[in-house]
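See below for the structure under consideration.
Every protein chain of the complex appears in place save one, which is left out.
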Amino acid sequence: MINYAYIIPFLPLAAFAVNIFFGKKLKGASAYIGIAAISASFLMSLSIFFAFLGGAQRFEVNPEWLNLGAVKFGMGFLVDGMTSVMLIVVTLVSLLVQIYSIGYMHGDPRYPRYYAYLGLFTFSMLLLVIANNFAMMFVSWELVGVSSYLLIGFWFEKKSASDAGKKAFITNKFGDFGFSIGIMMIFAFCGTLNFGEVSNAIAKGALSGSTLTLAGILVFCGAIGKSAQFPLHVWLPDAMEGPTPVSALIHAATMVAAGVYLVARTYFLYAASPTASAVVAYTGVFTAFFAATMALVATDIKRVLAFSTVSQLGYMIMALGVGGFTAGMFHLTTHAFFKALLFLGAGSVIHGAATQDIREMGGLGKHMKITMVTFFIACLAIAGIPPFSGFYSKDEVLLAAFNYSKPIYIAATFTAFMTAFYMFRLFFRTFTGEMRTKLDPHESPFTMTIPLMVLAVLSVVAGWLFVQGHAFETLVHFKEGAAEEGSLLVVWISIAASVLGIGLASAIYVFKVVPDGYFRNKFPGIHKVLINKWYVDEFYDRTVIKPSLNLARRFFSFDSKYVDGAVNLTGIINVIISKLHNIFDKAAVDGAVNGVAAAAQGGGGILRRVQTGLVQNYMLILVAGAALAVVVFFFIK
Amino acid sequence: MMLVPFIGISAIIFAIGVYGALTRRNAIGILMSLELMFNAANINLVAANKFLNLENSIGIIFPIFIITIAAAEAAVGLAIILSIYRQIKSVYVEKINIMKW
Partner (left out) sequence: MLLLLLFAAIAIISAVLVVSMKNIMHCALFLALFLLSVAGIFFCLDADFLGIVQILVYVGGIIVLILFAVMLTSRVSSALMEQTNEQKGLAITACLLLSAAITAAAFKTNLVTSFYGADPDGTTRATGELLLTVYALPFEIASIVLLVALIGAIVLAGKKGE
């Protein structure tokens, strides 16, 4: 089955093709085609996963794609333990999201196209996961970007949605710019783009020192863009304009994880350059902290979850940066499950209550039991309460941070505290207490609740399942990863932080110990800054967007004045030249032709006079000729 | 008395006949010039016979034949002229130019 791993991405691609071309005819059936394809991919991924659990080795196929003599490019695929885990994550979450969407997107006029785009996205993501060289990864990276643009801006009639799609794509592009330069650097120094070969080249020293650091940081730029790290995090909150299942798939589980996966795949760059990994680590921890602060005050369900995603991604990136390779990937896996659950649950709330503002909600728990329970489980997981999955993965991340740098560890722990707080703030405000506005909530259909339940189960068990027998470590490790010695101190501190967070949230929102607007009124300045997302968007607008637009406008006026003027001028010149040609043609060419005719006519006119019809003229010539003949014959010898 | 003067006389008369054939407008005039030419040839032949003592007196026999043929040809020519005269009521050769361009 491992040999056929390359088929896995192409099944959703086939679903995409069918839905795109025949969607109008299929209507509702398009969902089943997509689900069928992704189920098949999931089953294949499952078998590959069990194969690796059973001890299969790294498998790579690299057929030659382009042979330029000195350089050869291959396009193949690579399957190892990490790949198998990612395959499971992507296909499973994608499958659950597609099932969920049957209910959520019911009645949407572009229903088949939605499934087509989901198929395209899944294809791109799976291709990225099995890529074995930088070129293929970059191509699938861009494909993922395009698919996310299409999906975020799915309801493009709303200006905010189409703007959000553009913002996502363009912000990603900034990161991709650095990424592509990094790729070029790697190619220049190592002469190849294949991951395995580059790793060998670096070990031999083809790329080292400051150039290696620079290459590592540039490649990381791609991850900054795709995984919404500071300073390219701005697109993720806006991307909530897309349908909620899309947010679950893309912004919880898979696409944003692509950046983390990239760093993991190219870890040989960061392992060899302490500076680069330091950059990665600090970026990650800063983002985690920064995003958590914004989530404290957000009032839209999906926005809170978006900031939470950015924060958790920061955790994963930080983990990779501080050397916790396995920890980072583990957190990615567990986060995929509980974040997807959170988003789908939020979607269920939105579907049932028809609002997204938590200030308008409250007491929904009475009417939406399944949603409440599953949401609660997810919140416990993200807060890191044992024995839920989030506890195990977050614990490993904090352990790695502890062993690397104490300041980073302190910041990470404080972020854990904030995470617990804002997640439970969200939960309490939405599901408990009195209904603040007149709503008519109802539980969602079972197509939506079943995925919720599946993900809830996974959020509970995935953590402790994976640590059985160091299963995750054997699958996902870098070099011979020395297992971090567990530090009980770290474990207790992290649990304490989470409990404190939950306690504070319940104090404010459940038991009303602290009145509702207390903090808001006490620190109005801080609150304003946090609500406005630290004014990052305004900053970009002033420094990047407006100057770009001005420059574009200036270029446009230059273009319409001079370039278009030049083009018009050439047009006019052409007309003049053609008129000259016309004259030339009439006078010279036609004149020549007519001249020849006239000459023929004239010549003929002259020559025909020989035929006078008078015999005497002919005879004259005859006689003259005879006389000449006599003269010649007799006298000129 | 030598042969050469006679050839010269014959040549002169022949040339006069040619001149007449080339310039006369009247068709009958052309025929008359034709007779001049024939006679010039006859003179030549007879002179040659006298001064070169041609075998079998060919210089006398040949002119007989020439005269015969000339007579026949004059008869036919005049018949033609008459029939043309009936058509176009004129004997001037300038008028008989249908075969020009």
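To keep things simple, chains are lettered A and B as they appear, and every chain counts its residues starting from 1.
In this section, a residue touches a chain if its C-beta (ideal position, glycine included) is under 8 Å from a C-beta of that chain, and two chains touch if they have at least 3 such contacts.
Remember, predicted model here, so these are calculated numbers, not experimental data.
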Chain not shown, touching residues in chain B: 1-4, 7-9, 11-20, 22-26, 28-29, 31-33, 35-36, 39, 42-43, 46-47, 49-54, 56-57, 59-61, 63-65, 67-76, 78-83, 85-86, 89-92, 94
Touching residues on chain A - with respect to the absent chain: 616-617, 620, 623-624, 626-628, 630-631, 633-635
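The definition used in the following text is that only the chains that are shown with their structure count from here on.
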Approximate Å spacing (C-alpha centroids) for the pair chain A, chain B: 118
Chain B-facing residues of chain A, complex: 608-609, 611-616, 619-620, 623
Complex interface listing, chain B residues touching chain A: 18, 21-23, 30, 93-94, 96-101
